[in-house]
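Have a look at this one before I ask anything.
Every protein chain except one is present and positioned as in the full complex.
This part shows chain A:
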Amino acid sequence: MNIALLSQVVEALPDPVAVFDAQLRIVLLNSAFIEENKTNLAIELRAGDSMLRLCDAAPHVTDQAIGHWQRALSGERFSLVVPFGQPPLHYKVSYSPLYNETGDEVQVMMIIRNVQQETEARRNERFFRSVLEHLPVGLQEFTPDGWHRNMNPAQRLILGDEHPASHGPYNVFNDGINQRSGLTRLLEEVKQRKGPVKREMLLGYNEVHDDNVTRIQPLYYEVTGFPVLDLQGEIACLFIILSEITEKKLAVLSLEKSERLLYTIVEHLPVGYIQFDNFGFIRRVNQTQRRFFASTGLEEQPGSNLIQDPFARLFELDQLFIQVLQKGKMIRLEKKLEFQVLSNGAKTDREVFLDLTLFPVEDPVDKDQIVVALVNDITEKKRQELENVKTHEFLMQTGEIGKIGGWEVDMTTRQMRWGAQTYKIHELPPFTHMTYEKAMSFFSEESRERMEQAVGACMQRGKAFDLQITVNTARNNTLQCRIIGKPEYRNGRMVRVYGVIQDVTEQYRIRNQLTRNAELMRLFFDTIDMGYAVMDKDGKVNFINRKAQEIVDHGKVIGRNIFEVFPTLVGSTFDARVRQCMALQAPVSFSNYLPATDKWYEFLLAPMQDGNISIFTRNITDSKKMQRELRKANDQLSSLNKYLVNQNKQLEDFAHITSHNLRAPIANLKALMQIMNDTDGEQEKELYRGMFQEVIRNIDETLNDLIEIVQIRKDLNVERERLVFSERLQKIKDILFVDIETSGIELLADFSEAPHIEYPRIYLDSILQNLLTNAIKYRSAERKPMLRLQSRVVEGAVMLTAEDNGMGIDMERYGAKLFGFRKTFHKNKDAKGIGLFITKTQIEAMGGSIHAESRPGAGTKFIITFSPE
């Protein structure tokens, strides 16, 4: 072995290297080795030193090191990673036996490499990978072109086993679903911006089994896409993170629904409601408030700011608003408003008391701070209160507030005695002379009657009494009093009746107020056009308003279990939703069709704090039915309109006919009269008489034609019968036998596709006769005349075509007049221009149509469409 060469090689290596022999003596070592040991073990080694010096410097690795060296000296080439130091650094130690020429192993080369970085890197990767694998959000990696590279288990779960990315090459940009969901757009934006993009998406649906009801629930995700850039700033790969937010999203949606219902409730509250946004703009005002605005004559200005609003300024609402918003606290106060109202052109002063409640609310949807003002017009209540205060003051002035006063009637003298309080109650000066009759006079008539009965019973049978009576005091105040009386006996004889009188007006008023409040609540729930009921968690109905009572349409429901009253509700949508509402402790809304009554209802179920459920329901059938009715009415209207347009057209036709065809002969008559009067010649007069006759014959003919037309138009309900085309044609052929023979017309008929028709017999005969007559009358002299009749069914209607090879007609020139009254186009003496007009009238009267196709010299084709029956 060339030691010199080996020594150069060893020195050139960057890692610490030492060569030692069988005696563990260092033969060669490079400066890196020396340096390493100097730093780590504080020993300076040189060639010829024993390897054991290393063991001396680091005794804890001695056994291990010597073991390794022995293995290497026995000829094994190996390497291993060993930790060393505190904290341990990792070194890879490689042993390579070196052989001399004879092949006997003599020396071992030991190379030590610091592999700390690699070790750490590998460990880090394992760490991050395990983190990603266990992330609760889906993570998927794509190439910049969108090819799927990798995903974590959460993502695999989201995509499902069926997803193509789990089975082979998959490009996220080529998947149509992503186009629709918006994922493609998101990733393109990520690529464009080279930065993260976040969006909420609806990526799928989930089936939720709720007892026997299965509902499809949308799955919402928050999707974050971001790029990983390489050193050049180019996109190395794309990542998406999917995080399910269905719960959140559904919660928001259900909030919005509740919001809508809340809106309806707010709208119908018997208390004024104004809602401001955090800038002080009015956002919502309910109808009570609108009515109030209207009655005050103050303009409600939803677009204007609180600070400028006249109403708000009047209330000093702007200041209150700022207070509420800044302190976040509810304010309740009473305000007195004085202003002028214009009524009947005159200004009158008005005074209004308002119970104002302002409180801040966080908008559940957009999280904005808003302020709600409840405005209760308490003018009436206030006035009563003021009245009461006055009365109270008055009582205070006259002494102590009357509480309980004593009284007695001496049976022997019939003398009445009152205690001081009794006088106070009656608002009389003390010790005024009092008799039984005078005392009775303070009672209201009805009270007096009851009192006299009670006193009578007391005196005759000794029955004590306790009555509620109405007292009109000396100062003419009306009081509610409780009067109690008892008899007293001495020696078996009644000597007096005595008792107390108590002013209970205050208590009575409070009790009255309470019942009134409850009544008001009931009235409110009865008035709103919405069913309202409260039931406990088992279905027992605790409250039901009138509307809901109407809806359930069942005698007594209150206090009973709804599921027992209506067993069909068990297991219904309603049932499922009630349970859902209980389970979620959140409002649930839905609409439901009740087949028994053929009605649609919209429901809102809201859980209450006491464990009951509030049910709001509204009949939405009418709005659905109304839509349908409206559409029907519209259809009828448009058909009526069509009928009227048609009628108009016919009237116009008639006006035209009268103007042209009746005026012409009349004009002739007038002219004839004139020239006849101007002449004396008897011969001339004879000529004119002949002309008179001619004109009159003409008028007669025209009138007869018109009468026929009017008859047809009038007879809209002329009887239809089932007619066979071929039979009717045979009949016409018989009538026109002579004309057919002389013209030599060839008749071809094919009624196989529609052999029958439901039609008035005279009309069909007339139509066929006119068609045949026309074909004969206007036949071409150049060829053997022919008429081809054919019936078919087109779009449910019978269609009859009559095609001849006659003279034809210039449709461009005469098309508009073809079916006109007394219109002719041929210098044919027979032409009267009435046949086709009648034909058209007969067809249109039955709801059909006729039109013609023709070329001069080639023939004419009439196409008749009978209305479908």
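Keep in mind that, in the parts below, a residue touches a chain if its C-beta (ideal position, glycine included) is under 8 Å from a C-beta of that chain, and two chains touch if they have at least 3 such contacts; residues count from 1.
One rule holds for everything that comes next: contacts and distances are computed from a predicted model.
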Chain not displayed: protein name in its UniProt record ("BFD-like [2Fe-2S] binding domain-containing protein", "Tripartite tricarboxylate transporter TctB family protein", "Response regulator" or "Transport permease protein"): "Response regulator"
Selected from A:Asn542, A:Gln674, A:Asn704 or A:Ser752 as touching the chain missing from the view: A:Gln674
Selected residue (touches chain absent from view) among A:Asn114, A:Thr824, A:Ser849 or A:Ser867: A:Thr824
Sole contact to the chain not displayed, among A:Lys463, A:Arg560, A:His660 or A:Lys685: A:His660
Residues of chain A (touch criterion as defined above) contacting the omitted chain: 655-656, 659-660, 663-665, 667-668, 670-672, 674-675, 678, 691, 694-695, 698, 813, 823-827, 831, 833
